[in-house]
Structure formats: C-alpha cells, structure tokens
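Note that one protein chain of the assembly has been removed; the remaining protein chains are unaltered in position.
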Amino acid sequence: MSEDRTLRQNRFSVLISVLGIYFLAAILLIVGVMVSERFLSAANMLSVVGGVTILGLVAVGAAFVTYSGHFADLSIPTTMAFSGVMAVEALQFGIVAAIFTGLLVGLLIGLINGFVIGKFRANPIVWTLAMAFVTRGLMRWIWSNRQIYPEVEGAATGAGQHFVNLYRYHLLGVIPMTVVVLAAFAIGLHFVMKQSSFGRQLQITGASFEAARLSGINVSRNVGLAFLICAMTAAVAGIFLTSLSRVGAYYMGEGYDFAAVTAVVIGGVTLAGGRGSIVGVIGGVLVIGLMRNVMTLMGIDTFAQTIVTGAVFILAVGIQSNSLRRLGRDDA
Amino acid sequence: MPSQTDVVTFVNRYRILLLLALVFLFMALFAPRFLNMFNMTIIMKSASLNAMAAIGFTIVLICGHLDLSVSSTISLGAVLVIGFRPDLGWSGAIVAAVAAGGVVGLVNGLLVAKARIHSFIVTIGTLTIVQGIIYVYTGGAALNVTGALDFALADFLEDPILLFFPPRVIITILVIVGFEVFFLRTKPGRNFYMVGGNRETAWLAGVKADAYVIWAFIISGCAAALSGALFAIGISSATTDLGVNSLMIIVAATIIGGASMNGGKGQVLYSGIAVLMLTVLFNGLNRFGVGSEFRILASGVILASVVLYEAYSNYKKERIRGQRPELLKELDPQQLKNVASSLKTRKLQE
Amino acid sequence: MSTDSSAVNDIGLALEMTNITKAFPGTIAVQNVTFRAYAGEVHAVIGENGAGKSTLMKILAGAFDDYEGQVSINGRAVQLHSPAVAREYGIGMVYQELSLAGPLSIAENVLVGRLPGRKGLFVDRTALIERARSNLARVGLDIDPRIAVEEISQHEAQLVEIAKVLGRNPCILVLDEPTSALSKEEIDRLFDTIARLRKNGLAIIYISHHLPEIFRIADRVTVLRDGRRIDTCQTSQTTTEQLVKMMVGKAVEELFRQRDHEPGEQALRIEAFTRFGFFHNIDLHVRSGEILGLYGLSGAGRTELARSIMGIDPVDRGSLHLEGRAVVPRSMRQMVDEGLAYLTEDRKLSGLALRLSVRDNVVASTIPSLCRNGWYNSSAARRITQSLIERLHIYPPRDSVTVANLSGGNQQKTLLAKWLAVKPKILILDEPTRGVDINAKVLIHRTIEQMAQQGTAVILVSSDLPEVCSLADRCAVIRMGHVIGEVSGAEITEERLLMLANGEGIEKGAAE
Partner (left out) sequence: MKRLGLIALVLMLAGGMVAFAGGAPEADTAVAEDNLERSLEVDISGLRSADGQTLLPELSSKQVPPRPDNPRSLPETDPLHWYDMEYLGWGVAEKINIPDSPADGAIGKRVIAIINGDHPYLTAYSNGMQKIADAYSMDLTVLSPNWDLAEQNQMLDEAINERPDMIILVPLDARVAIQQVRRVNRAGVPIILSNMLPEEEAMQYAIAWTGPDDWGQFREMARVWADELGRSGGVAYIRHAPGGSPYFARTYGPITELAEYAPDIETLDMQAPGFEAEATMQVVSDWLTRFGDRLTGIGLADDSAQAIGTIEALRRAGREDVLVIAAGNSKVGMDMVQDGDLLAITYQSAEADGAVALKTAVDWFNGLDVDPVLYIPKQVITQENVEDFMPAQW
C-alpha cells in the first residue's frame, strides 16, 4: 500500500466527513437564490437559523451520544418536556431557581442513562426508550395531564415574564439570544469534543469500546458523561422551548429525538462512533433548516416536503458512508 | 430436584410466558369486569394489530437490523386496502396493500444489504417517506369504505366464531404460528438466525446473507401492511397515522419477548405474546379506570426492568467468563457458595 | 525459481492453481502464483504477514469473484466465484478468526448451510443433534451440542470451527493457524485427526507461523513473499533457517539476550494473588530492569492474571506491592497512573481502535498527561507519536494514517507505541509478537530489550517458547491457574519450560 494513497485517502475522507454536509448546504443556497431574490436577505437567513436553534441545541448534545458509539438517546423529548415543566414549577422561587431546576432534571436523567448504559452496557436505544416511557408516564401522572403556565406559576415572584422572555431576548436588538447560546454551546462543545481530555478519550471509546477500556480509559465514565451532556443540552433546549411556547407540558419536544439523530448523522457523525465533529453537526442542522426554507419558498407542500426530506437524508448518509467505506475506513 | 440455578434458567427461558401469566392472574383477581368472554375477545382483537406487525420487526432484529418503518407501513397497508377496495375488491385490495408493504420492505432491504447503509438510518428515512406518500395519496384525510356500505367482511372478521377468537385474531395467530414454525423448524428459517448471529459465517457457509436480510425486510413490510390492512377492514376505514403509536409498543414488546438488538436471538411467537401481555396489562388498567399515563408508566417500568435485568446478568456473566471449573473444586464448599460460578449455567439453545 | 519437481505424483493432484493474480485498489496481493496440492499430503503455506497467504486461501474459499488465473480441482477447471461454489467443489476452510454465530447452538453452527432435513423444508432436530455430536467427536470434543456458542470457551470454539468444516467431508481442507488457541493436548489430538485425514486421501493445506509445527506434520511447504511464490519443497529436505531465509528474503541476525546489567529494586510483587476459578495463590515478583517470562499454555490463566494485576478484573484474595508499597488494583486507570502498562493480546479486538489514526491510538493511554488544565495538547501528541513512529519504524511513517490500513506488523508496533508512550515503570506484554512478520518481531524484541536496559520491569506473557527463552531473565511457568515452577538464567530452555507447562518435573514445594 503506497504512502501517497493513504495520505490522499485521509484528506478526502476528512473532506467528506466534515465538508460533505456544507457542500449540500451550498447546493441549497444556490437553489435558494434561484428560487427567491429575498432568499439571501439577512432576515431570511436569520429566520433559517432561528427556526433550528432549539434543534441545534439538542443536536450538539446528541452528537456526543452518537460519537460515543451509542446511536441515539430516545429520551430526549421527555427530558426536554420534564426540564421545562420543572422549570415552570420552580418559577415561584425565581427565575434562577427555575433554570437551575430545569438543568437539574437534565442532570438527573443524564446520570441515570449514563450509569445504566455506561456501567451495565444496556442497549442505548432500548434503555432510553424505556426511560422515555417512564418519565413521560411520571410527568403525566404528577401533573394530571395538565399544562402549566410560566406567567401563572411565576406571577408571585415576577419571574414568569422573565422566563417567557428567555427565548425572546435579542442581543444588540437583532441577534436572538438563543442563537448566541447555541453558538456558545457549539463552540464550547466543539472544544470539549476535540480538545479536552474527555473528548479525546470519548473518541477512542466510540471507535472501539474494548480498546479504550484496555487503554486504561474510564469508559463507563466517558459514556456516562456523553449521555449527561446530551441530557443537559436537551434540558437547555427544553427550557427554551417551554419559554417559547409559554406552557410547560408533557408533550413538549416530541419528535426531537429522530430530528436530532437526522441532524447529527447527516452532519457526518457516523453511527459506528468516534468520527465526526460539532462543526459537521451544525452543518447538518443548517441543512435541515435550509431545506425546509427552500422547499417552502418553492411552494412545495408539507407532505411532499416529508418525502423529499426522508430521501435526502438516506441519500446524503448513503453517499457519505459509502465513500468512507470505499476508503476502508468505516463500515456503518 | 430443582436447584436455584434451575429456577433461574426456567425463569429466563419462559420469562415472557410467566410475565403474561402473572399479569393475567393479577388482573383476573383484582380488575373489575376483566374476566369474561367479551373482554377476552377485546384483548385478543386489540393485540392482533401490533402482534402481527411485531413478526416483521422481530425477524429484522433477528437478522441484526432495525426496522423503524413498521409504523408507517402499517398505515400504508390500511390506507391502500381501503383505497383500492372500490377498484379491486377486497381480495385484490388486500393483495395490493401487502404487496405495497413488500415493496417498502424491498427498498429497505436493498438499501441496507446492497447499498450498505445502516438500517437505523434507512428506516428512519423510509418512515418519513412512506408517511409522506400516505399523506399525498389521501390528501391528509382518512379513507373509508364508500358507496354501498359493505360491512359484511368487517363484521365477519370482528365477531368471535370460536370461544373468544374472531377470524381476524385467528388469522393473526395462524400467521404468527406459521412464521414461528418456519423460523424455528425449517432450513431457510434457521438461516435467518444464522445471518443475524454471524453474517460472515452464514455467507461463508453459502447462505446468501444479503438475500435473507432483504427477505427479512420484505416479510416485515408485508406483515406490517397485512396487519394494518386487516385492522382497517375491521374498522371499515383507515387513518393516515394508524400505526404511529405502534412502533414504540412493538419495540418494547420485542425486547421484552427476548429478542436482542445484537441479532440472532428472539422468536416471533414470544414477541407476539409480549404484545398480548402488554395488551392484557393495558386492558386491566383500563378496568381500574386509571388514565393512559399509567399504561405508559407500566410498560416503561416493565421494559426498563427487563433491560436492566438483562444488562445486569450479562454484566455478571462477563465477570465469570472463562472460569476453570477444576480450579473451583480447590475451594472449600463454604467459599464456593460465595463465588459466582459458571459451572452450571450454560444455556441450552433449542 | 520454481522447483515444484518434488511432486508426489500427478495422479493425485487435488488442486491446481495456475498463475493466480489478485489486485486490490492500490496493491497487488497475489501475483502470478502457481500452487499445487495433492491428495494425501499436508501442504504447509508459510510467509510473513502480507505475503499473500490469506488472499490466496480466500480465493480458494470463493471469497472473491474477480481473481485472474485458473483453478482446477481434481483435474476439472472451476470458477470459484462464491463460497457456495467453493464448498460445492469440496473445499473446506477453517478460518483464523473464528466465524461462529454466538447466539446459536453448537449443533447449528457445526451444520450451518447443511442442516439435516425432513420432508424437504423442515429441520430434523434429532438428526441435527446426533450429527453434530458425531462431528464433534471427530475433533475429540465432548459437549452438549445444544449449548449456545457464546457460552463456550475459546478453545472449544476453535474445535467447533474445525468440526464444522470437517463435517462437510471436504476433499481439500485449509487450516489457517488452527492451533493458536489450543492447548498441547488439543493440538496433539488435532494433529492425530489431520494424520488420519491425510491417510484418507484429503489434501490438507496448513497455514502457520509456527515452524516447529510445520516440521511436525507437513509433507511439503510453500513459501510466499510479497504476493509471489518463492519456492515449494519437501519438509524433510529443508531446515528452519532455509525457510526463514526464504520468508524474509534476507538472513536475520540472531537475537541474543545481552544480560550485561544487573536488575534493580523489586518493582512489583504479588502474594497469594487469587481470583477464584481463574488463578489461585500466585506469588511473583519482578525487579526493575528485569524481564520476567510468564510462560503457559493458552487458558492456563496468564492473561487473566495480567488483567487482574492491571485492575481490569477483580481480585478475590492476595496482595500487590509496587516498590514495596501495598496497592489495591481497582481500575486500569489507577494502575496506569501507578506506572504500569499492559499490551493486550488481541490487537484487533481489544488493542487498537482500527478506524482511528495512528496518532489517536498511540496517545490513547496518555491523554490525561497530554492535557494542560484539561485541554489537549495536540502538538505534543504529534511530537510523541512521531518520535515513536521513528523509533519503531512504523510504516508509513505518518501519524494521520488510519490504523486499519496498516499491515499486521505495523499495527502491532502501533500498539506497542501506545504503551511506550506512557513511559511505564512496569510493562506487561501479552503475546507481543503473535501473528506478526519476522522483521516486526525482531524490532519488537529489540525494543523490549531496550526498555529493560533502561530500567523498566517487564513481564512477558507468551506461549512462544523461543521468544521467552531468548528474552527472559527469569521465567515462571503457569499451569491451570497455578505457578508451578520458576527457572532463571541458563536453565531457561525450551525443553524445561515445556515439561513444566505440561505438568512434568515439578519441583517439590513449588506447587500448592
């Protein structure tokens, strides 16, 4: 095997796994420009980004689960709902307490998931599904299927309005705070994934659990942390979603599990683990936003959009994994 | 003389049957208006939809893959059987609906086996695509039997003809038992397990692994479509999202029924019984008059317990893997009592 | 160059492969190889890793449909484009990597692809069990065939694999490193079986790295190198040195242990170390700068002992001292931080993350120390990797190459580099040269020497006798979970170790 060939493969492979999704984004941009002259306007671009910030928050966390070689976390939607409801419930103690409580829920669910999957090696899909059932059932039981309102719960402390405004704050009057939070999370988690001790060890854990374990890496802790990060960003997203919707309810966040997987995988984090980046995931999220935007601008109805989205998903991931496989690098 | 390990093995082996018996017994004793013919019919009818669709999910899982598209394939079968009914008649419509399910399965299978895309991704994709196709076909509205009202077949399928078994339930049982016998007792059937147990081995032994994977998906598509179609005939109409709640129940039931996400394990009969067990549970809880949150909570707790139990026993098994029996004999009996041992727990595969 | 004049006779020609060429993208794995095997002979095929043995055999097994050249079996030209076809022609292949389906029963694994039928479609279960039982008896394995394969041990699985292939009554049997997981008794039994099969007129192709085995059972031997056939000759008319020379292409400098330095302080001592059912009452110590051989047959408890020392598996009783300090091994991380390193035996399953780069693998155990305030220092990682690549001659010498794309020897060197990177005080090596080519082996041995010289305490777990004999200062022999003897210095000879390992000549008081 010649040296040149391996080298070239690596470059090409990196190109595919990181930039592949931005290539798709570029195509969408071109189509968008052809469809509407207002497509490239700042307002439209901001709305594309604004429409996927919550998804983006969920996806950057979910990426860690996929990156660790554990497919997906199906308890994301209930984590979002639970943290939102708990935050609203805690508004009577003030806005800080509310946010803290919401994050605590994420911490708790993440810890349980992380412990069971990291320590006892339960299948992640099935376990998180069970977790979703249990938490959803609990939530509905505790709140008797009602939804609760931040403006009511937080009326006494005046925190309700603050909570509702969480999603609506704009930085310098133009940039939504959610986008800033997403950017902060993305940059932070990018460094965590690529530059931290944990992230580097997680990469090996994801690529080969056994090899990582026998390299002295604390694999249980790493996998646990991956689920914890996922649950934490889901909690943050849940608080924002609740703030946006102005209600806390058990059904919030439905569909975000598969949507997050879509964004993560289309963004180049392979299901086999240990490959991909937050940069790619953000690309995946943007592509999903752009795709919806362009299709609506083209006047394609919701149903046809579903079909196109599904097809693009399979196609994009297929091309990506196929090119990796052809280079002898991946098989997933 | 049954020892402790015998009991453990027995429980492990017949877990799902014992669970069903337990739940049934509990409900029979405590749930009001539970134990009567009519209610048994209801339970059997309710279990049919997911039990038949679980065949496909189970066999795909046995082959080492996932088929998340079952839920929209159930809806597809339902929508098409009602949609084709005016043009093709019932038999033609059923054939067409099942064939359409088969086509979905074929596409899944080809993408997984030939294009080598992970089944998790492929079937999330086809899940949405098929749902989109259904919406486009129906315009978003449900379909029903039109023109001269023909409820004859529906009434036939839904009314018990034997004890508490209506024909639709009997068909479901026959299909499940048929597939169970096929997968457990026939040569091609065993090959599905072999493909899931070790794809390479199967391939090297001349078993066309790809073909079996594709067939597994086709069976899955057909079973899901057939169960959707029969259900739709029974209610003389079809909604666009008929199967939307089925996926999670099927996944839970299949796992509770003993199938493994790693492939090579599981039985369609046990998956069916697990669906029945969950249905008995739901029915019983309804008899108590509690809200639907308890159904979710109860199934979640059962699923979580099963997953935890399996993960924990694997964890323990891993710790004694490779133990030397002759070394253990060195220990005095008092010590041996406290040592986890691999001596007697070898599981027979039937 | 080809001197295939030593043919037994042309009448018994079972297999003829003529001018076989198989190219992969970027490389030619097999080039113009002609190969003959006769009924009633054991024909060994040897060569370094990457010499083309596996590819040639895979072609024979029907794994590729795009090879060039002709294959004829029993005088009939055939196209081996699928495993099914190859099987049809009576080719039976026992793979090195076990290819069994874990969740299924032994019986079904043994009879995969030819389950006994009843009324056409249905499986006859009584016949299935019976046939499996008789097939297993042929390899001397007495086990209930209904047990799931995932429940049995590795050497049992190896025998099941052989039983599976033998059960098909092949006319050409290919064995690829069949003895690597077997104990001596099992090897003997296997060789008896092979001898019987030869007598029955099978052509047996035997692939191995283990030259003594080849001299023991093979009639002829074919040497491959760089995808070409170098020579085929009668085993009785050749020597180990000649074969090695042909495999390597150049004479290898003999390796002599330079015992010119005195070992230092006691680095590691274990007392009454016990994990119930795996090893009992082990007392060992190793001093810095010393190489302690730990010899034993597979399954004797060597690997388990090493894993418990490293904190991977629990210990039930006994104590462990590092430089005189009592330490309780709780996790591997802890022991790595204490200065221990453990090179695992199966590089593909538990050693390397194959889909990652050389650099990512090399620094895998070092990540925490490469981090400043929790942040990873990638330039340091690159520097360390680059220096280790140079030191171990890993080829290609680039730290961004994916490990899966390396040859076996270079993969093993990468694995060693990972543990050199932690700068261990105590280095435990578990089969450090299994399945690697001679050049890599020499380099790895030399590196182990160096480490010892620099004061590292080395525990060398190996079933490769010449390796242990040439490297170890002292050697403990482990058998069935007990250390049954310890020899040092000039006493370390292959004969002595073998006798100990097989339970002969145990000194009084050494055991129990």
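For clarity, chains are labelled A, B and C in written order, and residue numbers in each chain start from 1.
By our rule, contacts are C-beta pairs under 8 Å (C-beta built on N, C-alpha and C of every residue); 3 or more make two chains touch, one makes a residue touch a chain.
Every value quoted in this text rests on a predicted model; they were computed, and no experiment measured them.
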Neighbouring displayed chains - absent chain, whole complex: A, B
Selected from B:S72, B:T186, B:T240 or B:T254 as touching the chain missing from the view: B:T240
Touch criterion as defined above, residue of A:Y67, A:F120, A:F133 or A:Y149 at the omitted chain: A:Y149
Residue, one of A:V105, A:A249 or A:V264, that touches the chain absent here: A:A249
Residues from chain A at the interface with the omitted partner, ascending: 36, 38-39, 41, 43-44, 46-48, 50-52, 54-55, 140, 144-147, 149, 151-152, 167-168, 176, 241, 244-247, 249, 254-255, 289, 292-293, 296-297, 299, 301-303
On chain B, residues whose C-beta touches the chain left out of the figure: 14, 17, 20-21, 24-25, 28, 33, 35-42, 45-46, 49-50, 135, 138-144, 149, 151, 154, 158, 163-164, 231, 234-242, 245-246, 273, 279, 282-283, 286-287, 289, 291-293, 295-296, 350
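We take it that only the chains that are shown with their structure count from here on.
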Inter-chain centre distance, chain A versus chain B - centres from mean C-alpha coordinates, in Å: 30
Mean-CA-position distance for chain C and chain A (Å): 43
Intercentroid distance (Cα basis), chain C paired with chain B, Å: 42
Junction residues of chain B, two or more chains touched: 260
Per-residue multi-chain contacts in chain C, two or more chains: none
Chain A-facing residues of chain C, complex: 26-27, 312, 331-333, 335-336, 342, 344, 349-357, 360-361, 363-365, 367-368, 370-371, 374-376, 378, 396, 398, 400-402, 404-405, 407, 418
Residues of chain A defined as touching chain B within the complex: 71-72, 116, 119-123, 125-127, 129-138, 140-141, 144-145, 258, 261-262, 265, 271, 302-311, 313-314, 317-318, 321-322, 325, 331-332
Complex contacts: residues of chain B adjacent to chain C: 185-188, 190, 193-194, 196-198, 200-208, 260, 262-265, 319-320, 322-328, 330-331, 335, 339, 341-342, 346-350
